[in-house]
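Below is one structure, written out as structure tokens; comments come after it.
Every protein chain except one is present and positioned as in the full complex.
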Amino acid sequence: MNLLTVSGSPHIHGDNSIKKIMYGVVFAMIPAILISIYFFGLDAVKVLLISVIACMFFEWAIQKFLIKGPLTINDGSALITGILLAFNVPGNLPVWIIIIGAFVSIGIAKMSFGGLGKNPFNPALVGRVFLLISFPVQMTSWPKPNPLFARKVLDAITGPTPLGNLKEELKGGRTVQDILEHGTKMIVDGKEVLYQIPDYAQELLGNMGGSLGEISAVALIIGAIYMLCRKIITWQIPVAYLGSVIVFTGILWLINPNIYINPLFHLVTGGLMLGVFFMATDMVSTPMSSKGQLIFGLGCGVITVIIRVWGAYPEGVSFAILIMNAFAPLINKGFKPKRFGETLKI
Amino acid sequence: MNQWKNFSKGFIKDNPVFVLLLGLCPTLAVTSSAINGLGMGLATMFVLVCSNMVISLIKNLIPDKVRIPSFIVIIASFVTIVELIMEGFAPALFEALGIFIPLIVVNCIVLGRAEGFASKQSFISSLIDGLGMGLGFAFALTLLGAVREALGNGSIFGYKFIEGDAILVFILSPGAFIVLGYLIALLNRFKKTT
Amino acid sequence: MKTFKLGGVHPAENKLSNNSPIQVLPIPKQVFIPVSQSLGAPSKPVVNKGDQVKVGQLIAKGEAFISSNIHSSVSGKVLKIDNITDQSDYPKQAIFINVEGDEWDENIDKSDKVKREITLSKEEIIRKIHEMGIVGLGGAAFPSHVKLMVPKGKKADLLIINGVECEPYLTSDYRLMLEKGEEILIGTTILMKGLGVNKAFIGIENNKPDAIKHLTNLAKDFEGIEVFSLKVKYPQGGEKQLIKALTNREVPSGKLPIEVGCVVNNVGTAFAVYEAVQKNKPLFERVVTVTGKTIENPSNFLVRIGTPSSELVEKAGGLPDDTGKIISGGPMMGKALNMIDVPIVKGSSGVLLIEDSETERIAVKNCIRCANCISVCPMGLEPVLLAQYSEKEMFENAEKEHILDCMECGSCQYTCPSGRPLLDYIRLGKFKVGEIIRNRGKK
Amino acid sequence: MAKKESSFLNMVITLFVITGIASLALGGVYNLTKEPIRLAKLAKAEKAIKEVIPGFDRLEIFTVKPTNGTDSLIFNCGYINNELVGTAVESYSNKGYDPTQIKIMVGFTPDGNINNTAVIQQKETPGLGTKMTSPKFKDQFGGKNPKNFILKVKKDGGDVDAITAATISSRAFCGAIQRAYDAYEKENKQRVQNKEQQTQDVVTEEQEEK
Partner (left out) sequence: MEYLIIIISAIFVSNIVLAQFLGICPFLGVSGKISTSVGMSGAVLFVMTIATIATWLIQTYILVPFGITFLQTISFILVIASLVQMVEIILKKISPPLYQALGIFLPLITTNCAVLGVALLTVSRNYNLMEGVVFAVASALGFGLAMLLFAGIREHLDLMEVPKGMRGVPIALVTAGILALAFMGFTGLV
């Protein structure tokens, strides 16, 4: 007989593990991956593959040669970062830029802090924002969606995102109504084309310009429901985030529907759904108590709308989440879970 | 030999930026290009050397209680001199460095060396210390500027070695923090192995 | 259905010995009875080497306010009084008795007849319970008479009987409720009288429907006793959680249940009280579950105190070869034993064998701040933070985060996806913080 | 030499002496560098003027209050043989990315066309807004007449190619040119009026003489 093991209680362990959580997230991203491949074809596959391979490589290399700690490449977190980074860039991004993004995500935003669980900021978002600021041109020329089984010759290869187009036209002094009805004449790739913001059904499905993973709200919501059922994410952040966006944009819309578009448009365009379900809910960089998570979601929503409506960038999701990431430690301090038997003194 | 040590310590061992972490504001702010870094470094070095010299000369004439105000006056005078000279003879650099020239006054290195070294040591030592520290500072700023310029603009001292886009972030504010952070980390690692 | 709100987990129940009726374990050849079997000061031996003792004879007297009497569980000769390693892994003083026959003290009523009528007064009940060495049989082994003495200024209005048995594997309370239901209810009535209340709640988790049904039927004949079915959730057996679940009263941090007018006793205790008061029988035997996935016959035994655990295991089919861990108690809060001969004491509720393959903890990884530990903590603490503070030796911070509120239920560590030893660190922290507070008192 | 005591008198004297010497030294340096600084500033302005209007042999400098904005604009009118060959207007914008004013020099040929533009001062984002100094951007205004060349970036419905990813700086630049042009037009009208007035005056005088 072997020696007996003596250890502190508890002596059993739940079946939860990092791997299960991480691969659960990856599984939840599959619908969005499929949609992106459907609309952007081989480009999407290329970007996804390069991003994932580069992220995993950097994680492995840094752990092996710089930190010289245990290798945790199999836990799936680098895989998630890779997919999320790919989700956050346009499908026609040059390979070398993707690799830089992967290096920033893994090397700077994650491994510098010691790896999984220690990074105060979401790695994929740091990589994305880094690229957006470094390569504004490449990061904001969006390939037009071209469904896989109905490939057609496009009059222009690139086009704007609905959100970006709307913002520019609004700044040019047009009204929301006018932009939605008459579209925009623009010169893309040397040709004059008419750009029409797609209707909501198209936007929900993902038939619009944008980053790989953000286009289809439906696919993202399917993934989110899966994660909610598996309890990989909690409801607090998504609800607070979406709620505050709806309320804030709703108020603006009621004030002046000519210059502020309705909340529905804000919900289905841009990276909101991707951010809300897959990045604002990143466990590592968000507050831990449910009260704190509500505050976090609220802050994300408000900052997102502020940047979308008044900022220079058409999309504010990434910045908003990063800024709230910075607030997370303070929120953790300020909003503790309610203790059992906490006596409230009045 | 002693004086050589005095001089060389500012380069790596007691580098004001990388090791002592002094004067980080100008270090981060003006190093968007190598030439700016060098200019700022030299300007600071000038103030450092001159104030070190003067202070070590008159250190015994100053009563202890008014030590700091006197030092500040002396330093501020030299800063103003640099400011005027630069404005007259290097207007482009003057504009690029902006308010960070007057801010040399509050650069902790200058006051720090004055208080910590020149007010106690001989004229020669102070001169050499100022030179060494100043060179170390200039070296650090130039290095930082060169790295940021190379990464962010694809050029060094204005000489473009890659065409097209570079990683713009590095000449913006986040790049300054990140590059300095990794340079210090690199030096830490370097120091440990030697 | 009632339950407590904050936190909690639901581990696999694994009640393997559910259908095994309580069997009387043959008396072993030798027993080792530790003199410190309850919370509080150790009792003082009143027998010497070579003395002849009978079953139920007082062999160690609890002299301090919080301590309890200990009675011999066998008849025979005192071999020696020596140190023995008990569950706590520390050497403790114990009385070694060589068994000779089974001669009971003549005052004990050995009949099986259920005696319902309660003749003793409140004070007599408390004295009797004290005399008979009754302690809480749920695990903590707090002397029962102390619980019945309500401190000045406080008032009890409700007795709660804990039939939750929320630990996986354990079934001793369940079998007791099924087989000795009436006695438990009489014991409850006695406790009510001793406490001076006219209301008692019995809480049972709804994974024991027949026990609930059985007791509910019986309780119709008893005044003031109500049986409640509770949702299955660990650690509902914790006093504070059970009170919260049944009454929605919340015991303030750092205070005892009496603060909200409640006193909690285990069903096993209620049964022991019945035997003590009605049958004059000291606490020298109890029901113990012997279980584990690999053991041949998971069973419930009525065991004399001081019997080595190995006897129970032997009777249940012998020790399987691939046993990696032997636990006294349940898998969540029980203590791992470093040898199998550790004697059964009043607080032992089970002996659990865990096979090799399940012994190893999962590999420790970085914390991913998933906050699962926070959401399962029944005390509303932040286990991750407490563990980090302990790890970094920032004990003052840990104290500010109320580390002492932790009841060591282990839910956090159970649920941690990174397999972090949260409770180990928190235990260390609690110990150090306790030290700091004591030192502060000295100054 | 022993260290001076920190008596009140000593302290006051020391501070006074040090401040005095410092002021003297600074005054001296200031006087020495005054001329170079003036020259440098002048050279810079002159360089900008030369960049935006073709060769001239005489400059006439005056200030004009702009139609919108508080600070007046500096007009540098270049003449060859007393004939106006171009006007360099120093204009500004406060709407850049950095709160520092953007100062530009806009050269107009006498027919109201933009001849060229030059940046005098800007602190825009390096790598983005600073591209306003690049020929690719600032030269696109050359030869255009704001009458039919709308000084707005294309996004806003104008004719100007904005600097990529630096629309704010581009807008500010356009705004500054617009301000210069508006002032130039106003000034031009006045001049024409003045001239007509003058001619009229001359005519009346002549008539009177007759």
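Details
Order of writing sets the chain letters: A, B, C and D. Residues in each chain are counted from 1.
Throughout what follows, a contact is a pair of C-beta atoms (placed from the backbone, for glycine too) under 8 Å apart; a residue touches a chain by one contact, two chains touch by 3 or more.
Computed from a prediction, not measured in an experiment: that's the story for all the values here.
With respect to the full assembly, the chain omitted from this view is in touch with A, B, C, D. Within the set B:12, B:90 or B:106, the residue that contacts the chain not displayed is B:106. Set against the missing chain, the residues A:41, A:120, A:147 or A:172 yield one that touches it, A:120.
Looking at A:278, A:313 or A:335, the residue that reaches the missing chain in the full complex is A:313.
For subunit A, the residues touching the chain absent from view are 66-67, 108-109, 111-114, 117-118, 120-121, 126, 129-130, 133, 303, 306-307, 310-313, 316, 318-320, 322-323, 325-330, 332-333.
Residues of subunit B that touch the chain left out of view are 21-22, 24-26, 28-29, 68-69, 72-73, 76-77, 79-80, 83-84, 99, 102-103, 105-108, 111, 169, 172-178, 180-182, 184-186, 188-189, 192. On the side of subunit D, touch with the chain left out of the figure occurs at residues 22-23, 26, 30, 97-101, 168.
Assume only the chains that are shown with their structure count from here on.
Taking the CA centroid of subunit B as reference, the farthest chain centroid is that of C. Per-chain CA centroids place subunit C at a distance of 88 Å from subunit D. Separation between the centroids of subunit A and subunit B, computed from CA atoms only, is 41 Å.
For subunit A, the set of residues that touch two or more other chains comprises 136-137.
Interface residues of subunit B, counted against subunit A in their complex, comprise 165, 167-170, 172, 174, 178.
The part of subunit C that touches subunit A in the complex is made up of residues 6, 9, 11-12, 89, 168, 240, 244, 250-255, 319, 321-327, 331-340, 352, 354, 356, 358-362, 365-372, 374-375, 377-382, 384, 402, 405, 408, 410-411, 413-419, 421, 423-424, 427.
Of all the residues in subunit D, the ones that touch subunit A in their complex are 128, 155-157, 164-165, 167-168.
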